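Note that this complex is displayed minus one protein chain, with the remaining chains in position.
Each chain gets a letter, A, B and C, in the order it is written, and its residues are counted from 1.
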Amino acid sequence: MKHQLMMSREELEAFLRREFPQIHLNGDIWTILEVAPLRATMRMAYHESQIRPGGTISGPAMMTLADLALYVAVLASIGPVGLAVTTNLSINFLRKPEPRALIGECRLLKLGKRLAVGDVTLRSEGADEIVAHATGTYSIPA
Amino acid sequence: MKHQLMMSREELEAFLRREFPQIHLNGDIWTILEVAPLRATMRMAYHESQIRPGGTISGPAMMTLADLALYVAVLASIGPVGLAVTTNLSINFLRKPEPRALIGECRLLKLGKRLAVGDVTLRSEGADEIVAHATGTYSIPA
Amino acid sequence: MKHQLMMSREELEAFLRREFPQIHLNGDIWTILEVAPLRATMRMAYHESQIRPGGTISGPAMMTLADLALYVAVLASIGPVGLAVTTNLSINFLRKPEPRALIGECRLLKLGKRLAVGDVTLRSEGADEIVAHATGTYSIPA
Partner (left out) sequence: MKHQLMMSREELEAFLRREFPQIHLNGDIWTILEVAPLRATMRMAYHESQIRPGGTISGPAMMTLADLALYVAVLASIGPVGLAVTTNLSINFLRKPEPRALIGECRLLKLGKRLAVGDVTLRSEGADEIVAHATGTYSIPA
């Protein structure tokens, strides 16, 4: 199975900024660090809108990072051809993340005509330990 | 198995407001409608911070509602006895929600000493159809 | 959303027997108790092929019951029109089942053109407590 990159990192950044302006409401929290065929790496800044009292990053913030990394990996692989939607997301929270940026690495395990499935590994920036692990499915429009 | 309510709706509202002030940053989005032993119903207002362009409620907003409904059901059943944390959340997105408030109904399927497991059914306010369905596990501290 | 029954209980039993003879290799373990639009109830006999030493029903046996109940609910709703395949199954094991037959009740939460999603509640025969709870997705061929 050969796959090629249909959108560059810069094109994806511009696409997100245009289509999802609200994710930048609280500042530049989300950055695409890298894309490659079937892969994407995203960074979520450590920002007060994402944390719980005590400084812990909230579960929903981690789910958002996982969902977004999957979405970017799908777009990078199929191009901006309509509205892919998440049909399923499953996440395991493994450890308390550090009080700093969180990195989500997505790889697509399957890129079919109708469904894309991938997993996302979340780590605190600069750390080895896995903080959370998610698996998700995107439905691709015909 | 008999279970009783350890915190009233009002106590839970006050607890959330005190412990998670940031979920109210964008206004009064989250309301606890009802609690009963092993059950909780929450309402998420239709608010621009929760929607995507075009008016669709975002996936992460729905995950937040599911997670919060589970958390409230757990607290209602065990009381404010320390820090329960989500260990797993799995959600299926079934239909596009209506552009209005979303209601999440949680029932706990198990309330053990170490783990609580529940599911949450999400519907647009006033509608019958299920918009999303989540299952989650909370780890209860010793 | 109106749905009607496309296959009767008897037709479904005959279909399973014809298409999946191997599930009856160890005797008559699987029975369809009831079908209705978007619903199916299956019974798994308490049989040595399904149990672990000590008499506990094995996890994989419970997953098989969940998968089969979903499959029957899908077939009952769309008819025997080709090969529906499971794309995702997620199960939570909640309690040790009793050493007797296990009942799986499935309801479809969504029956779309491409995907069907349902959940299955497993209980020991005659008991109220939920032993396991599964959620699954079937992909429906075009």
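Keep this in mind: a contact is a pair of C-beta atoms (placed from the backbone, for glycine too) under 8 Å apart; a residue touches a chain by one contact, two chains touch by 3 or more.
Computed from a prediction, not measured in an experiment: that's the story for all the values here.
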Given C:60, C:79 or C:99, the one touching the chain that is not displayed: C:60
Touching residues on chain C - with respect to the absent chain: 19-22, 25, 48-49, 51-53, 59-60, 63-64, 67, 85-93
For chain B, the residues touching the chain missing from this view: 87-88, 90, 114-115, 137, 139
Positions on chain A where the hidden chain makes contact: 1, 90, 92, 94-95, 109-110, 117, 119, 129-130, 133, 135, 137
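Throughout what follows, only the chains that are shown with their structure count from here on.
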Chain at maximum distance from chain B, centres defined as averaged CA atoms: C
Chain B-chain C separation of Cα centroids, rounded to whole Å: 28
Intercentroid distance (Cα basis), chain B paired with chain A, Å: 23
Contacts with two or more other chains, residues of chain C listed in rising order: 90, 137
